[in-house]
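A single protein chain has been omitted from the complex, and every remaining protein chain is retained in its original position.
Naming follows writing order (A and B), and every chain is counted from residue 1.
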Amino acid sequence: MKSTLRVALSKPVADEVRKTTCYMCACRCGINVHIKDGKIRYIEGNRDHPVNKGVLCAKGSAGIMQHYAPARLRAPLLRTGPRGSGEFKEISWDEALTLAADWLGRVRESDPKKLAFFTGRDQSQSLTGFWAQQYGTPNYAAHGGFCSVNMAAAGIMTIGGAFWEFGAPDWDRTRLFVMFGVAEDHDSNPLKMGIAKVKKNGARFISVNPVRTGYSAVADNWIGIRPGTDGLLILAVVHELLKARKIDVDYLVRYSNAPWLVIDAPGTAEHGLFARDADGKPLIFETVTERPVAEGTRGARPALSGRFQLDDGRFAVPSFQLLAEKYLDPQYAPEAVSGETGIAPEIIRGLAAEIARVAFEETISIDQPWTDMHGERHESYIGRPVSFHAMRGLSAHSNGFQTARALHMLQVLIGAVDCPGAFRFEPPYPKPVEAHPTPHGRAEHFGSNKPLSGPHLGFPRGPEDMLIDAEGRPNRIDKAFSWDAPFAVHGAMHMVIANAHAGDPYPVDVLFLYMANMAWNSSMNTAGVIRMLEDKDPATGDYKIPKIIYSDAYASETVAYADLVLPDTTYLERHDCISLLDRPISEPDAVQDAIRWPVIEPDRDVRGFQTVLLDLAARLKLNGFVDQRGKALYKDYADYIVRHERRPGIGPLAGFRGVNGDRTGRGAANPDQLKRYIENGSFFSAHIPMEAQFFKHANKAYQDFAVKMGFFDQPKPVTFQLYQESLQKFRLSAEGVREPKAPETHRQRILDTFSPLPDWYRPFEEAAVDREKFPYHAITQRPAAMYHSWGSMNAWLRQIHTRNPLYVPGPICDEMGLADGDWIWVISHHGRIKVEIARSDAVNRDTIWTWNAIGKRKGAWALDQDAPEARKGFLMNHLIHELLPPKGDGLRWSNSDPVTGQAAWYDLRVRIEKAEPAEISEPHFATVAEPGRTHVEVEQLRYGQEWAK
Amino acid sequence: MTLLPALPTPKKLGLVIDLDVCVGCHACVVNCKEWNTGGYGSALSDQAPYGADVSGAWLNRVHTFEVVPEGGEIVGEAGEARIVHFPKSCLHCEDAPCVTVCPTGASYKRAEDGIVLVDEDMCIGCGLCAWACPYGAREMDLAAGVMKKCTLCIDRIYNETMEEADRQPACVRTCPANARHFGDFSDPQSAVSIMTMERGGMDLMPEQGTRPVNKYLPPRPRKSLAAGAPLMPLAENTDGAKGFFAWLDGVLERI
Partner (left out) sequence: MHPAPSIIVFTTLSGLGYGLAAILGLGLLDPSLTLTKVAHVLALLMIAIGLLSSTLHLGNPQRAWRALSQWRSSWLSREGVMAILTFLPLLWSAWASVIESRYLVLPGLLGTVLAGVTVYCTAMIYASLKSVQAWHTPLTPLCYLLFAAAGGSLLGAFFAMAGRNSGLFLLLLALLFTIAAWVVKIAWRRNMDGLVPLSTPETATGLGNIGRVRLFERPHMTENYLTREMGFRIARKHAVKLRRLALLLGGLLPAALVFMLLVTTVAGAGGGLAAILAMTLAVISHIIGMLAERWLFFAEARHAVMNYYGG
């Protein structure tokens, strides 16, 4: 028998291919969804898509099981049992929306701040933020506060952009790639593709991470750093580079504030601020004419060191002098930081030497003339091919802001920002702080039945922009932009429930959440948060947080705590837009955005959350969502995406604008826009001209391009802010020499942590607890095959991570006589968990770790009650408190970065004790009922069997 | 026929797996599952998909190993251990023991390209082929009672309804780290042959005598960071900040 005859070789895959955008994580890859007989036959990466170029990760490939998961919610739900029971009745959409509009309308009328509206990982912040602004509550943010705001804030404040969505390494040209603490589930396909390129090109890849999984496993060099000390490592590298004179002086002079003069007048309100001319322009010292002139003065040759007298008689020094003096101090020598970081001096030196060698000896040049913002023409792009990338491992610490600043400073010092081979900005970034709004939310910004007077989130230029009342008390429920966290530019979602429960600064009436599992893995102190959600006011018998509206597509743990559940669609059933106004997907070479559209029609009574939000806006008659007669402006989210204009000609999507669809960036709304996107694979890409591709922060052609595209209305070049004046303003407030003065309670903390030059201090929890008593760090890693808690309802992905052991370093195992399968207690200052362990050798010696968000609550996610996720899986969250241990000042400080309010997930310190063997990890919680339907036992899945011949 | 082809097959199709870049993301694992559950033969079923003992039939799995040198090469910069992610599917052996043990003729190695396949209509589900395979490449589908294995996506690689670029195994097409390559090992000029030669591509368990077609590229040798420390030039003038500023002024002069 000829074997070919035994196999059908050319079976068509499916009836139709529909191209959309993945949402199995936040990468936003292009996918081809093959549809056969009305069902999904296969999902693959879209070859033409700029983000993933055809590849697709495990999560994306498991989309079928996500889409058909039994955990999907099926209809709007109204709570019938007590909170947490999971007992609901199904109601109609009209009932649900009427009820929600009633709750929201009353609050809007009486006291709009009593709505706290916080969204999780939704990728539609441009709409949700606009909605909240039109509604008029000051209490809106997305999840950035507990995610990576340190990274974003430090990046934007320092160089006008940050990693991931704001920039990327120049994968094709880089010769050295250094990565700090990156989750394997974030930006994962581009990173994997990039790392593969780096290795293929024979470039070096160094990973700094306490745990050597995922990307770190393939690194040429792994630096298993002690958590929370990355900043010290970076500053030691800076020390070495300065000592060896391996810095790019020309680059510093051209693109950074190194020459800007800093006033040296201790005890005055202007000490440490930049000396400015009458127009407010910072001054530099011109060495030829030997006098201070405004920065940017043509032909000026600035000094980088020295002490100069200003016209007003005061003295000033170039900020670079302060920088060099600070980091040349022996306290940053490799030997001095070795103990704290756990890294041998010669390794730090080797790292610095490698950075120096590649930056200055492997310099690359691209022969492309370009013109800078001063009109100076350059014959080529000079590249220092050292690139960096960092994420939460670096930023989820209470010193993460300063650490991220230190990393950006290092990039600037070697001249490796937006040049060939280095980290490159992705449009619409770079964007200087001046191009961002200041935050809004003070009492004068809002009122009954009126919109907030400006965007909620922005960048304060100094203490005067904070959202506090006359007594210095926070205006926002999450205390963002208060003395607690002045630069909380993403809000502080992790504090909302605790603050609302405590009525501090005030109680709320409605908590409105979208796609954030706050009653489980997205909260610190999960058990405490659950208690807060269940807690009633003894006086009224009402819940302390009286009304909770929640939208989610799946029966997550948080659903059980909602009073009203608005069921969302799956990602294949909805419209979405990945907008330049929001979290962009551009590449360094191209401006890009994308859409999702319903490639499969919902088979349940569910609606896309954004469409629901528009419906509510119309019911509440919010400005911008209804016309003068109060009629809804937008039929649904798709209609909004096409017709909404934020500024004239600027809408959610940049592609195919104008009546003929031939305009890019700016242009009239095009009714066929979505059709054109779908025809184009659901994305749009516009190439940046070669003369505009590098040095975007100072490249005239790029700045003109940005204006043409509508990012800005006039050029917004960026001068890298190594010395951060706004931080110094807070120090002056803390010294009591500048208005507004910081409260006594906050002064020392600000002085300790708001250094205008990047700094390192010991993470708060580690500094607060007895290091002997809690000798180890405990952190989580993100597995590549799971995205947060979403994956356990996925029949394929959950087989990969059905439960999570606690990984204990080999030396600790040997010392304590622990072996795989043993059980231990892990104890923090706040709580204890009992878990099963496994040995791990490729890890920092003092760090125990586990995979993130695998543990599930019994009854949630439509899993059987004896599912390993609920029996042996566990959360580290139980050990982490949203507040730091009391330090005797009568105050409880948030377990967050003092600058940005970023949740300090990775500051956790623990000890371990051997425990009796067990079958169930502790703590475990009462079972939640499955919301809204009876449980259907699925004994076996044979997906696709109908297509077997 | 469960006799192996008498002559070397004219084509030797197989995979190269690059252990130097595999980050263990399981993309190949899941994409393989979703392609093949609706493709060749019966579905790849999952038992207790939402229950305690969830398990299923998969044709490709990624194992994770920790490698600790014993007085050997020191790798890493804060410790010696390293993690190696290890994807594994059928190796399409030239001396495939799984084929010859099959009592029914369901298992066979294609004479034209060497792909080892199971004709599910003939498979009685005895499991002996899985026993014979030292690599764990074959898994019984418990719903259909037949043996499942990697087909090298035979319904893709020759599929004329697909674009040329897509005619490669699903795992290769989806791999984000470019750690998987598909090609013809009988052609010494093919990319996979060249890669194997240049990088020292290796057989798994050569002692089993199976002569696997698939090759694994070992992790590249790594150079210690510390070894580069002495390359850092000494400062021209080590006199602290003062010396530094003197140097700086010199540099500024030259700009």
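Convention: a contact is a pair of C-beta atoms (placed from the backbone, for glycine too) under 8 Å apart; a residue touches a chain by one contact, two chains touch by 3 or more.
Because the structure is a prediction, the values reported are computed rather than measured.
Colleague: What are the shown chains that the left-out chain touches?
Modeller: Hidden chain contacts in the full assembly come out as A, B.
Colleague: Which residue from B:V67, B:I194 or B:A241 sits in contact with the chain not drawn here?
Modeller: B:V67
Colleague: Of the residues listed, B:A43, B:C90 or B:A106, which one is in contact with the missing chain?
Modeller: B:A106
Colleague: Given the contact definition stated above, which residue among B:C133, B:A179, B:A229 or B:L252 touches the chain not shown here?
Modeller: Only one listed residue reaches the unshown chain, and that is B:C133.
Colleague: Which residue among B:I124, B:A191, B:A227 or B:A246 touches the omitted chain?
Modeller: Checking each option in B:I124, B:A191, B:A227 or B:A246, the one touching the absent chain turns out to be B:I124.
Colleague: Since one chain isn't shown, list which residues of subunit A touch it in the complete complex.
Modeller: The list for subunit A reads 799-803, 840-842, 868.
Colleague: Identify the residues of subunit B touching the omitted chain, counting contacts across the whole complex.
Modeller: 1-3, 19, 26, 29, 53-58, 61-70, 72-73, 75, 80-84, 86, 88, 97, 99-106, 122-128, 130-136, 139-142, 144-147, 202-209, 216, 218-219
Heads up, the rule we're going with is that only the chains that are shown with their structure count from here on.
Colleague: Between subunit A and subunit B, tell me the centre distance in angstrom, where each centre is the average of that chain's C-alpha atoms.
Modeller: 33
Colleague: Could you please specify the touching residues of subunit B with respect to subunit A in the complex?
Modeller: 1, 20-27, 29-31, 33-35, 37-43, 45-52, 54-56, 58, 66, 68, 75-85, 108, 110-112, 117, 119, 143-144, 154-155, 158-162, 165, 170, 173-179, 219-220, 222-236, 238, 240-241, 244-245, 247-249, 251-252, 255
Colleague: Can you check the complex and tell me which residues of subunit A touch subunit B?
Modeller: Where subunit A meets subunit B, its residues are 1, 3-4, 6-13, 36, 41-45, 47, 52, 54-62, 64, 70, 184, 188-189, 192-193, 195-197, 199-200, 206, 212-218, 220-225, 240, 242-246, 249-250, 253, 287, 301, 303-306, 321, 324-325, 328, 342-344, 346-347, 349-354, 356-357, 784-785, 793, 795-800, 802, 810, 840-845, 862-864, 866-868, 871, 938-945, 947-949.
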